[in-house]
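All protein chains but one are shown in place.
In this document, chain identifiers A, B and C correspond to the written order of the chains, with residue numbering beginning at 1 in each.
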Amino acid sequence: MIAVTVDPAPIEIGAEHAAIAASGAGGIATFTGIVRADDGVAALTLEHYPGATEAALHVLAEAAAARWELTGVRVTHRVGWMVPGDLVVFVGTAARHRAAALEACAFLIDRLKTEAPFWKKETLAAGERWVEPRGSDDAAAARWIG
Amino acid sequence: MIAVTVDPAPIEIGAEHAAIAASGAGGIATFTGIVRADDGVAALTLEHYPGATEAALHVLAEAAAARWELTGVRVTHRVGWMVPGDLVVFVGTAARHRAAALEACAFLIDRLKTEAPFWKKETLAAGERWVEPRGSDDAAAARWIG
Amino acid sequence: MATEILYFAWVREKIGVGAETLNLPDGLSTVADLVGWLAGRSDGHAEAFAEPARLRAAIDQVFVPLEATLGQPREIAIFPPVTGG
Partner (left out) sequence: MATEILYFAWVREKIGVGAETLNLPDGLSTVADLVGWLAGRSDGHAEAFAEPARLRAAIDQVFVPLEATLGQPREIAIFPPVTGG
């Protein structure tokens, strides 16, 4: 009922959605992150901490399943080299009742942003730069505490 | 940037997602409603008010676009005869920032449930029955007011 | 002036038709008055409109409470609370 994947292969929305729909839910909420071409970004490289990343995503998925009544949780994160328009992350939550699916989906992406060991490097015409963490991500993650 | 569809054709998630992703967003939130086989439901028939339905969905989509900074809004509702596992409704919202997409998606499905003229009839072994409105839907819609 | 009356869901089923074009009599000031008048048209109408609290309406595709003033609409729809999504 929980599936976590960290893979350099492109994310296929149809397959992700079908996998979560197979759980017999009445509603599915998803969030998909897409590489943006902001500031002339030509490419994005995602680095991660093998083993610890999958474990961290599992912990988050288990936390969501403990907090909401879900029939399925799916977190798929791409790593490696990507270009604008590519899908970076897919979070899907399935539940009998839509509020549970919607809230759990927001919880997962908010917490993933601050708790899963991924790092983004942008490639621009002028060179490369590591993405800085954003205070707004910390605030978004903090609202799920307590 | 706003697309509303009411159609008896099956909903194709891949196509829906691709259409909303084309808006150049950094994040996409979606909600998909699926026909459940609860209580031995063998089929679901969706009736709607042609013309008024599309207008109501457009009003909701415009309200979401006015309230959140979105790059795309897509609402696709299937009508007619469906069986368990079929997709009834797809709501997709795209935005630069994920909070806007996630909140607008929840807003749209909550409000659609109480404001768009659709009616569901279930087919069971024992006959047919019209689905009764749920108080929890009114409460979910009301939290977006003000 | 003829008005198009539309029925949906179980209201439609009980009445047996999805639409009627009717000349409304004078003296109907609200949608509720119209519903009361329609209830007299047949047993099906009477059954469909037996519990006004279970009915919703739209005048020219704008959703209104049953207490709304009827005016001179082109189209009125009467139906149960919606259950889509």
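Here is the rule we go by: a contact is a pair of C-beta atoms (placed from the backbone, for glycine too) under 8 Å apart; a residue touches a chain by one contact, two chains touch by 3 or more.
Note that the coordinates shown come from a computational prediction; the quantities given were computed from them, not determined experimentally.
Visitor: Considering all chains of the complex, which shown ones does the missing chain contact?
Guide: For the complete complex, the undisplayed chain touches A.
Visitor: Can you tell me which of A:His48, A:Arg74 or A:Arg98 touches the chain that was removed from the display?
Guide: Residue touching the chain left out of view: A:His48.
Visitor: Considering the whole complex, not just the chains shown, which residues of chain A touch the missing one?
Guide: Within chain A, the residues touching the omitted chain are 33, 46-49, 51-52, 55-56, 77, 88-89, 109, 112-121, 130-133, 137.
As a working rule, only the chains that are shown with their structure count from here on.
Visitor: Between chain A and chain B, what is the gap in Å from one C-alpha centre to the other?
Guide: Roughly 23 Å, centre to centre.
Visitor: Touching at least two other chains at once: which residues of chain A meet that condition?
Guide: Correct list: empty.
Visitor: Among the residues of chain C, which ones contact at least 2 other chains?
Guide: Within chain C, no residue contacts more than one other chain.
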